[in-house]
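Handing you this structure, nothing more for now.
The complex appears here minus one protein chain, its other protein chains still in place.
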Amino acid sequence: MTLLETERVAVSPLRRGTTPRRKARGRAGYFFVAGYALLLLAFGVFPTGYAFYLALTNDRGQFTGLNQFVKVIQDYRFAPAFTHMLVYLVMWLVTLVVLVVLTAVVLRGRVRPGTSALFRFLYYIPGALAGVASVLVWLFMLDPDVSPVSWLLTAMGLKTFAAALAPGNLPLILMLIAFWTGAGGWMVVMYGALNNIPDEVLEAARMDGAGPWRTAWHIQIPMIRQWIVYMTIMAFATGTQLFVEPQLLQTASLGRVSPTWSPNQLAYVYAFQQGDFNGAAAISVVLLAVGLLAAGLLVARSNLFKLDEK
Amino acid sequence: MGSSIAPRTGRRHSLLRTAAVTLSLATAAALAGCASADTTTDSSSGQSAFKPVAQKEGSQITVWADSTRLPSVQAYQKSHPDVKMKIVTYDGGADGSTYLQSKVQLFDRTGSGWPDVVFGTPTDVTWASEATKPGARPFAAPLDEKLVPQSTLDGFAKGSLTPCQFNGHTYCMRNDIAQVLLWYNKSLMDKWGYKVPTTWQEYEALGKQAAKDHPGYLVGSVGDTNSHESYFWSGQCPAFSLVKPGTLRTDLQDPKCTRMAKLLDNLISAKAIATQGFFSQGFAKNSGGKVLMAYGPSWYGQYLFKAGFKTPAKQIAAAPPLTWQGESTTATGNVGGGVWMVSSHSANLKASSDLVTWLTTSDENQATAPTYPAYTQAAKAWLANPANRNYFANDVSEPFQQAANEVWTGWSNTRFSDSTAWSSVVLPALTSGKSLTETLPAWQQEIAGEAKTQGYKVVDQ
Partner (left out) sequence: MTQTALSLTAVKRRIRLSRTLPFVVVGLLLALLLVFFVLPVIWLLLAPSKTAGEVVRDNPLSFGSFHQIGTAWRHLFAFQDGAMVKWLRNSAVYSGGSLILTLAVSVPAGYALALTNFRGRKTLLVITLVTMIMPQATLVLPIFLELNRFHLIGTIWSVILPFSFYPFGVYLVYIYFGSSLPRDLLSAARIDGCTEWQLFSRIALPLAKPVVGLVAFFSFVGNWNNFFLPYLVLPNSEQFPVQVGLNQLLTSTPSFNPVAGAGLNVTIPELALAIIIAILPVLVLFLFSQRTLVSGMLAGASKE
């Protein structure tokens, strides 16, 4: 319901300019989006529709209504997997938003530009190790026998790799990995967004007697809100996709991590171990629904589409 | 429970009314209807006689092997240059990997791409002997159907082909067996004047004694992914017992399980048995030199003591499996042991079967194989190979052969790996300080849960 409003906002500015050559522009528009639209249909829309189709049928193509959903929700692994994901997401999003925005503000306003560039670069480096590489590195970081911070691990009572990988620690570990690889990139983007704010605005605030923290809170952060929301959505989307990280932790910990730790892993097990592609699709659709609901709310609340209006 | 999803879906629909037409028009209509069909259909029933696909003599065969077995396949190619082969390495199904299974699921849907010969785990045979979906043919070809002579199949160690057998057919050839026996450091035992135990009671007593006399020294570990196969399989605990096809008995309150758990708990609290795995990262560094005894598979000798702990030669010795005092039955466990399968989709079954036969049964290959051969004749050649015995302080042939014939067959090969529940439920509990005895119910619950999702009927009697 709320999304419709933002769509109106998004579209309104375009209705203003009714030029004589509107038709030509329309045709040109089709031409420009044609390639993308094709890919979108092939790898976005069609697979989604297919996932829905699979979720509502069985392996003979017979219609089963909501039964696939009932089946997967009643699975004893379903609730734990979604709980894990939820705990992880909350930790990850809160940490990400708070630290990225704070760091970007600090780097933008309180550090010499040269130093700031160096810090941004160093924070970003781990981003190059996303995916498999990051998990491998953190496996070593969490192993008291090889870790450079083994004293810290030991002080926390984690004397062995196995103890470090205790089930309760996993959301934190995955959060650390995600933050390590992802936060630096967002700091660069957020810094860029802050740089977008005209100097005049900041100067005006300074003239009004606002200190750096108040300027950040009342001017800079509201002005980059769009980007913060954008980051949150993207991070949320990545978070719900959690697959490679727990999967590799499972391999490397020799099975101490459950193979169905995250919903995506559960879907994977459904499809490839149980041969139940329909059940897997049902889990995917549930994930999709959760993701879309949250994203829809965020989009609606943040007026992300207002960008058109200027 | 289904109702919890309905409002969500409805809401999503209203949210994206304009945009998601493509996605959800069909959905909305569908959700409103009522459903009758089953969510899954049973595909395993009704095995008819094996009908090979059209054969093409001399056509290329694709072989999937793990890195350990790769040299064997390459050796075959070298000695049989006329056979056209394509060799691909993959993880070999180690540590419960489902890579092969995933790929076969996908190939079944694409209708092409299957490898002709694969190396895998016994767990892989459970799904490979059944169709992955209605109308598909099981991936593994029944080797006893004119592909491999019965006399060859009869030459495998007793029980070693059990994991290959389903519906009265043999779907794989066992590469190696990993019979569990007692490993000990002969130099230390002699030095301290300890007598090698023959029963579990002696093992427990000696463990406590050693921990008291020489703190830090260990008589075993329960912290590895497969430790349960060393101890509970050997103890004949009915954890994974298929009483008939499709019905799994798992009863961890059986005295055979509880007495083993109690024994291990005692040794753990005496600090004679580690909850850290032998193969965990720091073990070799911290305690590798302090392993007085280890109860585990035949490959412990080469892999654990020689390669892992770097124990000097002529210190480590092997003894036959332990028994329970006052009981006449001897039984032991099995930790791993790969299998070779031939694809039922192969267009060159002859070359494929020949390769598998050569790999598993020929002295040429097996005498120098990294693990103990399942084929009895080849096992003799393996034991005769000086490279396989010179490292040890005693003659390991006797205990190896004895243990190979004592592997308990009551621990069934199920469609799910027996390691998952142990590793993900029991090991973290042990690490956090819980006892095995108090973790048994949670272990059983996890096994039952896994079994049910795999379509087994679960009983505890």
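Note that the chains are named A and B in the order they appear, and that numbering of residues resets to 1 at the start of each chain.
The criterion applied here is as follows: contacts are C-beta pairs under 8 Å (C-beta built on N, C-alpha and C of every residue); 3 or more make two chains touch, one makes a residue touch a chain.
Here the structure is a predicted model, which means the values were calculated and not measured.
*Asks:* Using the definition of touch stated at the top, determine which of A:Leu56, A:Val70, A:Ala162 or A:Ala280 touches the missing chain.
*Replies:* The missing chain is touched by A:Ala280.
*Asks:* Give me the subunit B residues in contact with the hidden chain, please.
*Replies:* Contacting residues on subunit B, toward the hidden partner: 16, 18-22, 66-68, 70, 88-92, 94-95, 97, 102-103, 106-107, 109-110, 113, 279, 281-282, 284-285, 299, 302-304, 307-308, 336, 370.
FYI, only the chains that are shown with their structure count from here on.
*Asks:* Where the CA atoms of subunit A average out and where those of subunit B average out, how many Å apart are those spots?
*Replies:* Between these chains, centre-to-centre, one finds 38 Å.
*Asks:* Which subunit A residues qualify as touching subunit B in the complex?
*Replies:* Those residues of subunit A that touch subunit B are 1-4, 7, 45, 48-49, 52-53, 56-60, 62-71, 73-77, 143-146, 160-163, 165-167, 251, 253-259, 268-269, 271-276, 278-279, 286, 289-290, 292-293, 296.
*Asks:* Can you tell me which positions in subunit B touch subunit A when the two form their complex?
*Replies:* Touch list, subunit B to subunit A: 1-2, 4-6, 8-9, 11-12, 14-19, 22-24, 26-27, 30-31, 33-41, 43, 95-98, 101-102, 105, 127, 132-134, 223-225, 275-277, 279-282, 285-286, 416, 419-420, 422-424, 427-428, 431-432, 449, 452-454.
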